[in-house]
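Quick one: this structure, given as structure tokens, is what I'll be asking you about.
One protein chain omitted, others in place.
All chains are identified by letter, namely A and B, in their written order; residue positions are counted from 1 within each chain.
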Amino acid sequence: MADREIELSEPLGEKHSTTCYMCACRCGINVYLKPGENGEKSVRYIEGNRDHPVNQGVLCAKGSAGIMQHYSPARLKAPMIRVGPRGSGEFKEISWEEALQTAVDWMGPLKEDPKKLAFFTGRDQSQSLTSWWAQQFGTPNYAAHGGFCSVNMAAAGIYTIGGAFWEFGSPDWERTKLFVMFGVAEDHDSNPIKIGIGKLKKNGGRFVSVNPVRTGYSAVADNWLGIRPGTDGLLILSVIHELFRTRQIDLDYLIRYSNAPFLVIDAPGTAQHGLIARDKNGVELIWDSAKKKAVPHTTKGVVPNLTAEVSVTQGRKKVKARPVFTLLAEEYSKAEYAPEAIAPQTGIAAETIRGLAAEIAHVAFQEEITIEQEWVDMKGEKHDRFIGRPVSMHAMRGISAHSNGFQTCRALHVLQVLIGSVDCPGGFRCKPSYPKPYTAHPKPHARNAKGDTGPLAGPHLGYPHGPEDLALDDDGNPLRIDKAFTWDAPLSAHGMMHMVIANAHAGDPYKIDTLFMYMANMAWNSSMNTRGVIDMLTDKTEDGDYVIPHIIYSDAYNSEMVSYSDLILPDTTYLERHDCISLLDRPCSEPEAVVDSIRWPVVEPNRDVRGFQSVVLDLGARLGLPGMVNEDGSAKFKDYADYMVNHERKPGIGPLAGYRGKDGDKAGRGEPNPDQLERYKENGSFSMTHLPEDALFFKHANKSYQDFAVDMGFFDAPQPVTFNLYLEVLQKFRLAAQGHGDVQPPDRLRGRIETTFNPLPTWYAPFEGADLGERTEKEFPYHALTQRPMAMYHSWGSQNAWLRQIHTKNPLYVPSAICDAKGLEDGDWAWVTSWHGKIKVEIARMEAVNDHTMWTWNAIGKRRGAWALDKDAPEATKGFLLNHLMNELLPPRKDGYRWANSDPITGQAAWYDLRVNIEKAEAGAEVSEPVIPAQKTSDKSPNEIRYGLEWTK
Amino acid sequence: MHPALSVILFTTLSGAGYGLAFVLALGHGNPGALSTKIAWFVALALIAIGLISSTFHLGNPQRAWRAFSQWRTSWLSREGVMAVLTFIPLTLLAAMSVFNDSFHIGLGYLGGIMCAITVYCTAMIYGSMRTVATWHTGWTAASYLAFSLTTGTAIYLTAFGPAAGSDSNVIWIWLAIVFIAIAWLIKYMWVRRGQAVGFGESTMESATGLGGIGKVRLLERPHMMGNYLTNEMAFRIARKHESKLWRIALVLGVILPIALFVLAIALPSANLFFSGVATLSLLAGVFLERWLFFATARHAVGLYYGGDEALVPAE
Partner (left out) sequence: MTSLPTQTNKKLGLVIDLDTCVGCHACVINCKEWNTSGYGTALSDQDPYGANPVGAWLNRIHTFEVTPMAHSAKPRGQGVGEVIGTAGEARVVHFPKSCLHCEDAPCVTVCPTGASYKREEDGIVLVDEDKCIGCGLCAWGCAYGAREMDAAAGVMKKCTLCIDRIYNEELEEIDRQPACVRTCPAGARHFGDLADPNSDVSVLVKERGGFDLMPEQGTKPVNKYLPPRARTDLGVGRSFEAAEESTENADGLLGWIDRALSGTTRSKGAR
């Protein structure tokens, strides 16, 4: 019998390539448009762009749900000014002219005292623009969200290896044979990690996941180490202990690429103790075994010694010194790092730790791989091949979002260096423009170039080299509102956005006038102590004014933060605007190629909204900020697209690296090309420049790569990286804490700096648990965490009709052992308490989880009335935030002072230090608590969606 | 399974209608008597109401006619075809009674057999479902047939038999009591088997193929809230409600009707009253039985939603 005839070859519509922005992974997408019922073009289908290096054609759940995001009823429709009290959600729509004028009226006068403006951006991918804008305004108060996100990972990486995970590097998925992942649920490199795990599986590699929870990636791991939160540092150091014990270390690699042979001064009690010995020109010294003398490490033909105890001349004095390697060996050979010693704290059996070390050593050294390719290193030495140690690692917030995260992340990088697997075949590979040593990054700037107003002397964020680089005024007070780069968090390379509202509310270190924010739901899921932050945002002075006088906010959707703002600058959706994923900012390169990309308006907005970057440039022009106005005072850039093409940071270097030069044939450096954006669009909205074959590995010391990097304009001179096993920068702060030097910490922080700023990676107990002392085990014996759901992006997913069906509410997953102990059953409601707060939630039983750790999906809980959802939407009535249990400050210490709930080195928010208890809730309403009253909304949401009906027959 | 009202109405009402028609088609009731004429009308009306109500749960009832096409494979289609075909002898018999005060024995037997076949087809819609182990048994058809006959008989003897000059009312009542006993005995066998069989051979381990590793439990549903499948297939009543409801069904469907029928025999003057209440009670009992038939059935799909642990509880 013949099959029925069906029409199978329907055309898809017009294809346009752009870049996804349902998250920060930056995948290439093809958007198909078809005329809808009213003839207007609508989105028929979004697919991954096969040619795109990031996603190679695949697309995640969020990306595929772009249609529902783009047509979300929660989209803002026009500029608005608040008419009800803050938080009420009562607004009046106004014109853009009014909105921009209001913003200028508020911000204009602040140019006289620029620090009164705080400009903070969330998941910003245009930081090179926004930071430049703030710099031109002259306020020291700028940062993006990195400080509460993963600065531990980023800063530890940059300081240690001149690169880091995600944007800065990735495993060599094609060649790796052993992949060890620490504390990752999803990460920004969403699709690439999944593609990579798929490849690894196909190639028969082994995948080890260290994570208290066994879901997502961990579910397919060959070996799961259900570690107790906050103890990864111990685990990693124990693996290092085992590698030392069994001599499984790549000495040649260490000598060539790390500071292992550098001589560390051993002069306890002096201001030189622990610093690296240098020659007169400031070049670090090593000990030449052949000549038996200290020579600059750059000297050719030396036989560096790793174990000598020597005496070197520093200044006019002779001091004792020992190579970094010796310090390392001594430290990690200690019995306290033996697997048996750390097993009880980590909850990982000694045998498993030893197994992990054995596996790492075996694959690194017995399964070495080579790529036959000649290359030349920075010393001019020729090599016949690239030698690879096919062990790769990846880590994210599971290790970084702890108060001991910086040191843990450093430990991980040190481990990678010890086995010689940084930027080698099969190991971890940097993505250009990385590696880049911390010394090649800017230092932080918080002062105006000339006097007290006008542009800042340099970029806000950067990498301090020592106490002298802190952002302190002459009296030692913080220059920045978030107190980044102070003794509280000296290496806060990404700023500390999570402290802004609390500090501004407290007027500590000073009061501000206008808080200008972009793309961050600070009144909800991106703050700790959400309830408290809401109170700070709505708090009034005795005069009845708000304590934080003005809040300007740009969002694209009706989020919780919108209702707590005064002036709303509605943004477009990602399909409606220009965007620039720039190498000046957060590159989206691949290890083998330099990549940047754009977004452009694939569909025109049908509301009175404008792309935020264009609005910022408009505001800059209206405020007369240097670089944004012509000599006659007119706006220099028509809009963001104009800026993307024509702005130059340095001659020939602009936001986009591709298709530069008059004919569009230059990459990296070249004059602006008026056709540049068209060329991007023709090429799938990205540009890609391949590295030369001999530049593909060991980029930190590869002459061909370094030359290429200079050609591309990443630096003006080669910037090879020496891996810092020993981080002298930390020792400088430690010396200051011991009383040496001019810039001195407050006494209350001296002890903490001494213990935590160890120049060799170390472990200390996370602060929250340690601070609560005996109360911890008695009152808060458990840990509570969140994980990123793969199908949701923070708070924005819930307005998406498709995605929200997957995560309509979030239960708290509780280990079966705790359930049994507490008489909890699936679906029960329970009170979860921390030292700071109390929430009521629905629980679900789980087996495959560390038995001290409960967890939930992040940011599913919503405020009633937000996101165009019904007031009784489960997100609001059953969903919840763990954030209510956290506080941005730790409980008061004996001296009455409260430490930030952050890493003491970088200021990274310690989300995962949370300690809790749980009890079954009395029978009653099955509604999550605390209940925050609804915000008013005029959003109208349909009762039914039949998307695409017009295209079906 | 979700107990949809329309389906319950359909199966109980058309079942009773076919039972009544069956009794009439076998030649009971004086064709000339008004009550027989009414009885025919009621039988046909019950069948029709049942059939019409069965279309209420269709997504596209306007295309219901298409359901006659697949009689070669589909029991639902067969049921539809049979229902229509059965209307022919039944309508003829009814017409003969109404217009001609006559009856045809050959046509009657044909109609009776067709009634039974139609009820059998209805039962087999469920009885053929391998996915619902509780249903997948000969006892399902047996119980549908038995309840059809029992309810039809009860209606006949109560409302029409005496007036239609039928044989001894007492014999009919004893017959009804015997039918009730048989029907519920069959049901008892069905329930006993059903409770033992649960999801049948299928388990969460076989559903996922992960049994080789160990014991399987659901951690997370695909979508947080209910969906068509959970609403339709993963309906569950708590065990304690289940046994309570069975007890009520037994009281309404067995104890009360039998007691009332006995009373009807004992107190002939109130015969109509007692038989009437007995029949109504029986119908209510069967209605509840039908509700439980659906509500207690475990569909294999439930295994993907956590098996008995996580099925959607009945509120």
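We adopt the following convention: a residue touches a chain if its C-beta (ideal position, glycine included) is under 8 Å from a C-beta of that chain, and two chains touch if they have at least 3 such contacts.
Remember, predicted model here, so these are calculated numbers, not experimental data.
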Absent-chain contact - pick from A:Val83, A:Ala335, A:Ala717 or A:Ala923: A:Ala335
Sole residue of A:Ala357, A:Ala484 or A:Val645 that reaches the chain not shown, by the stated touch rule: A:Ala357
Residues belonging to subunit A that touch the chain removed from view: 1-4, 6-12, 34, 44-48, 50, 55, 57-65, 67, 73, 190-191, 194-195, 197-199, 201-202, 206, 208, 214-220, 222-224, 242, 244-255, 289, 303, 305-307, 325-326, 329-330, 333, 335, 338, 351-352, 354-359, 361-362, 365, 387, 420, 790-791, 799, 801-806, 808, 846-848, 868-870, 872-874, 877, 941-952
Subunit B, residues in touch with the chain not shown (by the definition above): 1, 57-61, 63-64, 66-70, 72-77, 80, 125, 128-132, 200-202, 204, 206-210, 212-223, 225-229, 231-233, 299-301, 304-305
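By our rule, only the chains that are shown with their structure count from here on.
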Separation of mean Cα positions, subunit B and subunit A [Å, integer]: 64
Subunit B residues touching subunit A - in the complex, by the definition given at the top: 217, 219-220, 222-225, 309-310
Residue ranges of subunit A touching subunit B (in the complex, touch as defined): 805-809, 826, 844, 846-848, 874
